[in-house]
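Before I ask anything, let me first share the structure, which is written out below as structure tokens.
All protein chains but one are shown at their positions in the complex.
Labels for the chains are A and B, by order of writing; each one numbers its residues from 1.
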Amino acid sequence: MDWSRRKFLAAASAAGVVPSLLPGSAGAQTPKRGGTLRTIINPEPPSLITALNVQFPVQVVGSKIYQGLLRYDFNLKPYPCLAKSWTISPDGRVYTFTLQDKVTWHDGEPFSADDVVFSAGKMLPETHPRWRISSDRLESVKALDPHTVQFTLKQPFSAFISTFLSFGCPMYPKHIYDGKDYRTNPANSTPIGTGPFKLKEWKRGSFIHLVRNDNYWDPGKPYLDEIIYDVVPDSAQRVAAIETGRTDLVQNNDIEYFDVPRLKQQKNLVFTTKGNEVVSPIAWMDINLRLPKFQDKRFRKAMMHAIDRQFIVDKLYFGLGKVANGPVASTTLFYDEKVLVKYPYDPKKAIELMDEMGLKPDAKGVRQRVNVLALPYGEVWTRQAELVKQQFGKVGIEVTIETTDSAGWFQRDSNWEFELSFNFVGQFMDPAIGVARVYLSSNIRKGVLATNVEGYINPKIDDLFARGATAPNAEEAQKIYSEIQHILSDDVPVLYLTELQFPTFYNSAFHDVVVNSDGTLGDFDGAWKAT
Amino acid sequence: MHNRGAVAGAVVLLLVVIMAILAPVFFPASPWDMVGAPLQPPGSPDLLLGSDMLGRNIASGIAYGARVSLVIGLVSALVAVVIGVTVGALAGYFGGMVDDALMRITEFFQTIPGFVLLIVLVALFSPSVVSIVVAIGLVSWTPIARIVRGEFMSLRTREFVQAAILMGESNLRIILRQILPNALSPVIVSGSLLVGTSILLESALSFLGLGDPNMMSWGYMIGAARTVIRLAWWMSVFPGLAIVLTVLALNLVGDGLNEALSPRMSRKVQA
Partner (left out) sequence: MTGVLARVAFVSRRLVKAIVVIFAIIVLNFFLVRMTPGDPALVIAGEAGAADQKFMDDLRHEFGLDQPLWKQLAVYLGHVAQGDLGFSYRQRLPVTQLIADRLPQTLLLTGTAMAIALALGIAFGTMAAMYAGRMADTMITVLALLVFATPSFWLGLMAILLFSVKLDWLPLFGMATVDSGLHGLALAADIGRHLILPAVTLGLFFVAIYARLTRAAMLEVRELDFVRTARAKGLGERRVVVRHILRNALLPVVSYAGLQAGYLVGGAVLIETVFAWPGIGRLAYEAVVGRDYTVLLGVLIITSIMVIAFNALTDIVYVLVDPRIGSTG
């Protein structure tokens, strides 16, 4: 990453230069006040308190109410949200944030450095697993004055600056939560944040109705009067809703991939896959490396060659996403395509590799039998399991597909009760946050999801990730992460499949809906409707 | 009219069974094989009923699916019949405490929303053909138990049963040899209807994503097709029609059996 540029951004933002540099606001039209955005939430979130529940749907709605200190543009460079500027000490250990003036909570109380200290230093370390990755490395959080907060790290952690989005470190009001039980606080049903929208009504099972925060800190914003999230559990219904104009915006998994080509034809809809850069999930199959049959690297490579991953992208994702070849997504920091070992679809090569290791077919033509645990997240995943079953079958690997509902999948995947298991894991900008956890031998934790469930143990990789996280500068970090990408793509600790992209469609009357890498998980304070 | 219906039903059913048996003759390749381009409409070369999103032949799926769906329907119904007959026979024959206890159990199953229980059971055992069949059987046996209990209660008072009791025949023997054969006709009728209901239940489970992905059943095909319903109507319409036709045929046959086997009508008219 370009560190001098970051400092420039920090300085420039203080002078109010940054907003005009940002994507999305470059449009020639001036925003208009008023209007309602009707959209969909699926599944219905259990609550809107993003500090206590880090589920996706909670964030989709909660992000309009609770904000973080920073936002990140499409290239994952930070820019201001509740913090208007920041500096990083030369040794990379001290981060000082200056807060926006005149921010108030929805109940009228002023937002101050004390709230930041409370959120980042007390509440979130207790409740927010994503923030704990950062807070575990914190030495102290202090308020220098009502508008200045200083974070001091035990040692340099280059990913730190990438963890201040609302998804990672949302701000919560000290006067409401401090000293009380977070989870049973009555305020949890009447959320109070700093965001551009407030909760008006939540009719469970039907809709969540947000209205404009008239005392929002950014003058003139937000432009929209209200946002309505309809709860629509059936995907056929959701696509019909966007087609008929009953809803203005669909996001994340609302739309099945097969509907994308048809919706793209529709003139009044804007299509984008941008705004997923923060999460940038990669789909793969976890390999249970504890099993002897998977311990020969050649067999793992053979499996890679046996799957036509381009077919998955073209025919199952209808062209969305791309083939993944390594542990780091191309949309996140430190991706390096040059170093990757690639595995084109080549059944002959797969057979050669198995012949070479002496894995011969039996009388039925079967060389090896494997069980594949399908992911119960919709038809696309089931089709992938069926495809793998067919294509493995062609090279003599007989597959039995196992299914569960989602709770059963969580149970089996996290407790290593699988042979191969479809999975996808978010990246969260910096490899130290989203990537390392899957490969570090110190992160083999039974019963916990998105850890090193495959049981991969490689001291070299452990060492490299440790050095990557504390790298003094971006060039050094890049070198380390390039080496990691080379080793992992060669070693195949998981079967890399595809980089996922999520289609977003919205009514063309709306503007500045997706303006940064948070996409529809952003706060929508700049979104507006043309009349 | 009904006999004609029953004959028509029997013919359709026979055709379905023949299709199931001869599936490998018509379609040598596995129904899971990707034989053509994806999402081809019906009437495409070699794809009479079109192809699905992986380029698999829908017609082949329907033919092989007949095997799975019929087996699921039959075995689930059989499970239900076995449980229902056992409970009903014991309750009706012994009466008293046994009857009371068994009827509480029956009420228990009738009181819980069956479909919710079905989902819990399938989630518990994780979806597979076996768990689906057992679960469907477990939630659909109560009507059979009630019918059989009623028959047993009335048959038990008949002279030939009383005679057998006096002659000291064992209870099991009386139940199996004397009463059961006389109580079978309504069981056969309800059983035939249950086959159809089971096929429908399996399709509903598949619709919710709780089908067995190693078995191509019609329900599984609809479940897989429902999200693409507007892109590829043929993927859900043909298996849907297969279900409708087969269940219809089963019900027609059930009606026919009812008329043929049930002496009630004639008895009442004479009375």
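Structure notes:
Operating definition for what follows: contacts are C-beta pairs under 8 Å (C-beta built on N, C-alpha and C of every residue); 3 or more make two chains touch, one makes a residue touch a chain.
Computed from a predicted model, the values in this text were never measured in an experiment.
The chain that is not drawn here is touched, among residues A:234, A:337, A:362 or A:490, by A:234. Only one of B:37, B:124, B:163 or B:176 touches the absent chain when the whole complex is considered: B:124. The omitted chain makes contact with just one of the residues A:32, A:102, A:132 or A:154: A:132. Contact with the undisplayed chain is limited, among A:109, A:296, A:314 or A:405, to A:405. Residue-wise, the contact with the chain that is not shown comes from A:448, picked out of A:94, A:270 or A:448. Residues of chain B in touch with the missing chain: 1, 5, 104, 107-108, 110-121, 123-124, 126, 196, 200, 203-204, 207-208, 219, 222, 226, 229-230, 236, 240, 243-248, 251-252, 264-265, 268-269.
Even with one chain removed from view, chain A keeps its contact list with that chain: residues 38, 43-44, 46-47, 53-56, 127, 129-130, 132, 183, 188-189, 203-207, 209, 226, 228, 230-234, 236-237, 240-241, 243-244, 246, 279, 404-412, 414, 425-426, 445, 447-450.
The rule we apply is simple: only the chains that are shown with their structure count from here on.
Centre-to-centre spacing of chain A and chain B amounts to 45 Å, using the average Cα coordinate of each chain.
Against chain A, the residues of chain B that register as touching in their complex are 32-34, 38, 53-55, 123, 126-128, 209-214, 224, 226-232.
Residue ranges on chain A touching chain B, taken from their complex, read 235-236, 239, 256, 258-259, 262, 315-316, 374, 376, 378-379, 382-383, 385-387, 389-390, 400-405, 407-408.
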